[in-house]
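Notes to accompany the following structure.
The complex appears here without one of its protein chains, the remainder shown in place.
Per-chain residue numbering starts at 1, and chain names A, B and C are given in the order in which the chains are listed.
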Amino acid sequence: MDGITEFFRTAPIPPEVFSPSLGLIILLPLLGAFVCGVFGKWLGRANVHLVACSAIAGAFVLSLLAFWATSDAAGGRVVSMPNPFGIERDTIRYAIAHDYGTWFAAGDFRVNFGLLVDHLSGILLLIITGVGFLIHLYSTSYMEHDDGYWRFFAYLNLFVAAMLTLVMADNLVLLFVGWEGVGMASYLLIGFWYTDSAKAWAGRKAFVTNRIGDFAFLIATFLLILTVGAFNRQADARDFNAAGSSRARYEQGISQKGPVTFKGLEKLALALPEGTGGAVSLATPIESGPLSGYTFGGVMTSIMLLFLLGAAGKSAQLPLYVWLPDAMAGPTPVSALIHAATMVTAGVYLFCRMSALLVLSPTAMATIAIVGALTSLLAALIAFAQDDIKKVLAYSTVSQLGIMFMGVGMGVFWAAEMHLMTHAFFKACLFLGAGSVMHGNGDETDIKKLGGLWKEMKVTHATFLVSTLAITGIFPIMSGFFSKDAIFHGVHHNHLHGLEWVSTFVYVMGLLITAATAFYMSRVYLLTFTGKRSPEAKLAHAHESAWHMTLPLVILAFLAFITFTYALPLMPRTGGGTQPVFENFLSPVLRPAETVARVAETVHIDTSSPSLGDYAFAWMWALLGGGAAAFAYLKFFPSRVGQPVPVFARAVRRTAQNKFYVDELYEFILIRPVKFLAFILFRVVDALVIDTVLVRGTAYVTEKVGLGLRRIQTGDAQAYAAIMALAILGGAVYALVQVLS
Amino acid sequence: MNLPNITLAEFLPMLPAIIMVVAASVLLLSEVFLSATASRGYQAVLTVVAAVASGAVAVGLMFEPPREVFLGFGVLDPFSSFLTLVVSVGLGLAALSAVGFLRRRGAERGEFYALMLFASAGMSLLAMSSEFITIFVNIEVLSIATYALTAYLRRGTRPSEAGFKYFILGAFSSAILLYGTALLYGATGTTKLNDMAGPLQQALSTSPALVYVGAVLIAAGFAFKVAAVPFHMWTPDVYEGAPTPVTALMSAGVKAAAFASLVRVFITVGKGMDPKLPLMLFATLALLTMIAGNLMAIPQRNVKRMLAYSSIAHAGYLLLGVAALFVAAPGEHFRLLSASSLSGGTPLDVARSDALRGILYYLLAYTFSATGAFAMVSALERREDEEKGTAWDLERFAGLAQRRPGWAFAMAAFMLSLGGIPPTVGFMSKLLIFQAAIDVGLVGLTVVAVLSSAAGAYYYLRVVVYMFMHPIPEGAQPLERNWGTEAALVIATVAVVLLGILPGHVTDWLAQAGTLFGQ
Amino acid sequence: MSFFDTHLLNVVIYLPLVFAALVLMLPASEHGQVRTITFVGMLLDLVFGVWAYFRFEPSGSEFQMEFRVPWFQQFGMSYHLGVDGLAVSLLLLTVFLGPLVVLASTTYIQHRIKEFHLALLVLQTTMLGALASMDVLLFYIFFEAMLIPMYLMVGVWGAEDRRMAAVKFFLYTLVGSLLMLVAIVAVYFISGPPGTRSFDYGQLYNNLLAANQQLAACANGPEGACASLTGLAATLHTYGPWMFAAFALAFAIKVPMWPVHTWLPDAHVQAPVAGSMILAGVMLKMGTYGFWRFAIPLFPVAAHAARPFLAVLAVIGIVYGALMCLAQRDIKKLIAYSSVSHLGYCMLGLLAVTGEGATGSAYQMLNHGISTGALFLLFGFLYERRHTRLMSDYGGIAKVMPVFTAAFVIITFSSVAVPGTNGFIGEFLVLMGTFKSSLPLGFGAFATLGVILGAAYMLWMVQKVFFGSITHRENQHLRDMNVREMLTTAPFIVLVAVMGLMPQPFLDRIAPSTDRYVARASVGAPGATQAKDDQLRVEVMSLPSTAAVARPSVPAAPLAARE
């Protein structure tokens, strides 16, 4: 037993040896992308598959090693490294990092190619590369009939590289590179079948919507930089002590690593709370600089709200969720990887990464939670009425992301992170299942035209069922149930300072969402797999997919089941009691946040683990939803086929089907006006006022004056002489006046 | 009574003029012995040789010490010598461009070149004269010659009409000038500029009206010769009607000589009298001339006429330089022409000699650019079209770049130079003038000048547009080449570009030429 | 002391002119030779330019590779060359574009080929000269002379409306720069008593420096404190704003800033591909460069007073330009207006007067040269095939031209500043500089809107042109890029990646001039930490001969004047 633990606690490659090669994890997929993209055409299908998959596989192995290294505790010595922003004794444990030097520096600002892997990003590394690999494998079969395969794999590799950059970055700017990189890749992949302009438009919509988020992200970054500067000017020794740092070290850190490094921001967060004493606290007004007058707390809140907008763009939350459903235009593996498992969770990752700063501002947290809750419910309701299997899954993704945001917003970071992971598994599985269904049914996506597939596509059916149970929690011993419940439990018992009502509100919403999720997911499952095969089906008989596709399904389904163990309270909690495995696992990353929350008293974080009663209560809600669905689609509707549907029902259904007309609303209040404004400005201001009136007008007037003057030249010598005479007269008169005066 | 003994050395300063007169006489005499059909190629050559010779002598004279000659009826100073140089340049180029022009019309006669030479002699002497009667006589010498030249081509109505207008108005204006002279004579009792300073002082106290009115009349007389608005009215008509080479000579030589005399007279007369008067006088003239000249040129499609208006505009810039001469002390304030104390304390005499320098350089630059441009016009025009009035239409230039790239390039250089675009001499000369004006603080006027020249760029560019960007009109007759014209074009182009890039030596001379006898 | 130690810049500048002479000697019918010779010339020039770039020592003195000889001295001018970090970077950009422009035109230009290449070579010389001039008037001469070849290029080889566009371009620019000429001469005169005056940049600046500092001191002091000024400071107080206005107008037209931008769309749309590339790539930078080098350092106080106003114009330019793009149907016009937007960033970065902002601005100048240059180049290829500029005439051509599409999309990403491309670095630094600067936060926020709009219009255009199904039969058999075209495009794409991933080598050369610029610009700012004089003063070589400074020619010995 000890042998085993010892084995797991010693990394095969010691951290200090491994860390310099962290960059390879990004480089491999990038290389793959380059090769596939440039030479793919000549390489041929098989080679492209080989290159792409092996690139990801390599990245996966490396990630595994990296992950292993982060938990290395060979000989009881936990892996650790000095914190560049902290005092000498201050170390970062359970993390490995490497700094590849300056990316760019100007003025007193700098950004480094700094990579950091700790437990938080480690988990994501594994998800990205692992799930990514499975999906690559899946795609080799799924895209077998497409000529653009080389583009596809190039883009896919590119995406993975960007996503890895996002999670491994140790500073905001580098993270932003990944942040936009994944957006770019998803733009390319959504519009992969560009000949269908609707799909291409969907890609653009995704990119531009994301850009709206990035706009907020950028501004937030700049404000953060300003705040760091202000803090640096105003803070005194006690502040730095409270943060476990010293002015000298802190400034050195900033000059070496740049102001927006996460470790540095942590220190800032640790120094800001009132409890720490010192010259700077949340209530302190900033003295000089562009921000002068605002308090640190206020600025922090607005920064976090801006980040929320940014995250909403990437993670499809209100008000920017609209792009995700359209993004289903892309190939299904893409939807699985990008729009379910990885990219869309970037927002959640961002907040976990900056949890220490986030907990400084209850307002922001409350907003995040509420936004999450509303998005989640809205999406769930829309999902009720969708008939396109991918659309349903898309909305369910939005809904699940909303749940994660609720968790983040209420300070249950570990649970949110865990749900991120489990969701990655079961949602990927669901999407791939859907893909497999489409693949086997001539690309039919309308669940009304499927049905009865459980006989024909056994593996797909089984995995789909497992994942459905996982997401709904109808069968409680499933990862989804536990992770979701962990969030709701935390949401229920955590309290935001001054905003206690939020937790209740969000909790109630959560219960409704549970039921709703159970309902629409069961609906999809029932309509797709059970019952009789629909008469409108494209193919008389569906066929099961090849192993490339089913193997990933099985693995993912298994993962979707097994990972519930992480939520079990097996680990000893420091200071007595037990805590869930995952919380314990993430604690090195999240400790600063807890400290800040404790000191600043912004969030009261409850550490109790749910009792069986809680579990039962949550389960009941899931059963409720599932039961309703079962009743409706097994009994109710089949029984009254042919009977007219009541008007109100149809109205409701239509509204839901049309996504509550949100897209139309945006079109009407946002896009149209901007286009109109542009048109007016161009026609009126630019073309008419500036160019015609002012510019050409000047020329015109000049010419006309010339024409007028020219009329004086009558050709009559005597007239000329007369004018001369008059001029002389005038001159003489002037002269005489001069004399007399 | 004892006759003043005039040594031969006294004639040295007149040498350029003498050369020209001799050449003219030779031409006239030789013409007597020639049959109507004899080849007359030598005449142009002789003229050019005379021009070159006199120009060379002038350069030599430029380094002679400034002094009075002929008992103060004339002075020799670098200023006058430089002007002689300018005149001979104009003469040479005009003569060269005349070769082909006359041949195409079968109007080659010795008289033509002789008259040109006489006119030039008059100009060169005018630049030297420092006594009113001498000035008047010389003005008449050059005017009468040009009257004749204007009406030289007897076919068609235009030459005679032009001649008539020029003659009537010219005589009118010179009468006015003369009357002004008489008044000044009455006030001071002398007609020699160098003796005038003293008596003028008293005259200003005893009978100021005479002096001022006299000054105004004289100014008007000169304003006519330099074609300053509103005394410019004759210019377009005469320039259009006159044979193009003559127009070239007029625009270059006459203007130069007139400016020379104008400056010389008013430097002296202006002394002692309230500085506001000449300043106001010339500033106003400059203002009107710059604006009107450029604006009226814009709608012209007739290139020859356009160049006439442009020559008016350039007179305006020169007048700006002249006005700069008469800013007695920086710090005077007028509305438009704010003579403010921008200057970081340049001594006035330095500023003044800078202004003179500017004027001279400008004259040289303009001579090259304008004569070149007119040579081009003369090469393109055809007698048949004159009555239709299309002989000088912009269409003539259409597609020239494809037909004769060399010509097009030359013309483009002239146009850019006239427009004052670097790296041509036109820019450098404008720069010198503006510099002088700003130095004494005529900033307002300079801004006007600058803006009007921007407006001017438009019509110069239009020629370029036609040459480079318009297709060759169908049915365009072949352009016959002629050594004279091409020589003129080459010389002018080289000068325009070189003086623009390396103004070096010329400006070294100018450093000298900026000195005016008795200034 | 080899030849190149002293003459390298001369070589870089006049090499194209030498080759122009060679081309001139060729018969006009020898198209192949004309093109080859020109290309070789540009290539050689590139070699020397790169050499100069690497010779430039970031840690060395401000201006390097100086060359100065007397020229037109009575007039205070001297022939003085020299480059600082910014100039040498722009110089690199110029020589980099040279050969590519020639390649781009090999099939595009079909008539009057010899003249075209002559114009190209002359244009190259004038642009390089303007960048390397250390004498204000010399700069002005090149600055103006630049117009002539470009004017011909637009007017002769342009599209249907070329004449109008050419004349408009010429006059528009001329008006502004003529006023600047007056200001230049004026500042020459106020700069000191006769004898100490000079048009040399260094001397001119140093002459004004002390006065500017006094002026700044009083301008930020109590009301009416400046009434007590005397001498140069007083003159600057009264006339400085006007002179700055003249400078600013000239350069603002060149940039172009809103609202004096309307020449740009016409010129760009009508110009041939080479014209558009050079116009966007280099010429527009002359405006920002002018602000950086002349307008702001010479009149820091006036500049500081006008700063908010100019910054507003810049921000308007960013947003307005982007909105204009959304209203275009004509691809070239769209790209032209996107230039207005991008140059708005450059100006904003300049006006932020922070290290980050200025660096970003300088970097953005290079980026814009590359990305927009490349966009025009690529569209040129397309235009050669279809001879239409309307988006509606394209659509779905990605199917038939995959490689072309890939290239275009990459450049598009660079143009909308996706991280990892060069565009991002510049835009990020500019925006951060703006936020850090003393300008209100609103400026930064509004400027950041450009990030959204940029993506919106560029992708919209890409969508309309490349994606969807092929709507026009003519487009069905478009040929994809051939080798020559790929070779022309490749350098741009490489640079996009290189400058995006390893910007530091470029930034290192820009950094020293940035610091100096910021120091000099903040002379006029209130409470700005005044840098030491050695940061402010411009150190340049003096004339080899003693008569370095222009003495106005004093008239020869007093003449035999009677009175």
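We take it that a residue touches a chain if its C-beta (ideal position, glycine included) is under 8 Å from a C-beta of that chain, and two chains touch if they have at least 3 such contacts.
Definition applied: contacts and distances are computed from a predicted model.
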Quiz item: For the chain that is missing from this picture, which UniProt protein name fits: "NADH-quinone oxidoreductase subunit K", "Peptide/nickel transport system permease protein", "Dehydrogenase" or "Amino acid/amide ABC transporter membrane protein 1, HAAT family"?
Solution: "NADH-quinone oxidoreductase subunit K"
Exercise. May I ask you to name the displayed chains that the omitted chain touches in the full complex?
Key: A, B
Quiz item: Out of B:Ala175, B:Ile472 or B:Val494, which is the one that touches the chain we can't see?
Solution: B:Ala175
Quiz prompt | Residue of A:Ile87, A:Ala699 or A:Ala721 in touch with the missing chain, whole complex considered | solution = A:Ala721
Quiz item: Which of these touches the unseen chain: B:Ile144, B:Leu451, B:Leu479 or B:Leu498?
Solution: B:Ile144
Quiz item: In the full complex, which of B:Phe82, B:Tyr113 or B:Phe136 touches the chain missing from this view?
Solution: B:Phe136
Exercise. Name, in rising order, the residues on subunit A that touch the hidden chain in the full complex.
Key: 710-711, 713-718, 721-722, 725
Quiz item: Which subunit B residues touch the hidden chain?
Solution: 132-133, 136-137, 140, 144, 147-148, 151, 154, 156-165, 167-168, 171-172, 175-176, 178-179, 181-183, 185-186, 189-191, 236-237, 240-241
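Keep this in mind: only the chains that are shown with their structure count from here on.
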Practice problem: For subunit A and subunit B, let me know how many angstrom lie between their CA-based centres, rounded off. | Solution: 78
Self-check item: Distance between the centres, which are taken as Cα means, of subunit C and subunit A, whole angstrom
Solution: 39
Quiz item: For subunit C, what residues touch not just one other chain but two or more?
Solution: 171
Practice problem: Identify all positions of subunit A at which a residue touches two or more other chains, and write them in rising order. | Solution: 699
Quiz item: Inside the complex, what are the residues of subunit B that reach subunit C?
Solution: 66-68, 77, 194-195, 197-198, 342-347, 349-351, 353-354, 357, 401-402, 405, 416, 421-423, 427-428, 431-432, 434-435, 438-439, 443, 446-447, 450-451, 453-454, 457-458, 461-462, 465, 468-469, 502-504, 507-508, 510-512, 514-515, 517-519
Quiz prompt | Residues of subunit C that touch subunit B when the two form their complex | solution = 71-72, 74-75, 112, 115, 137, 140-141, 144-145, 147-148, 151-152, 155-156, 162-163, 166-167, 170-171, 174-175, 178-179, 181-182, 185-186, 188-194, 197, 232, 235, 239, 552-556, 559-563
Quiz item: Along subunit A, where are the residues that touch subunit B in the complex?
Solution: 699, 702-703, 705-707, 709-710, 712-713, 715, 717, 719-721, 723-724, 726-728, 731-732, 734-736, 738-739
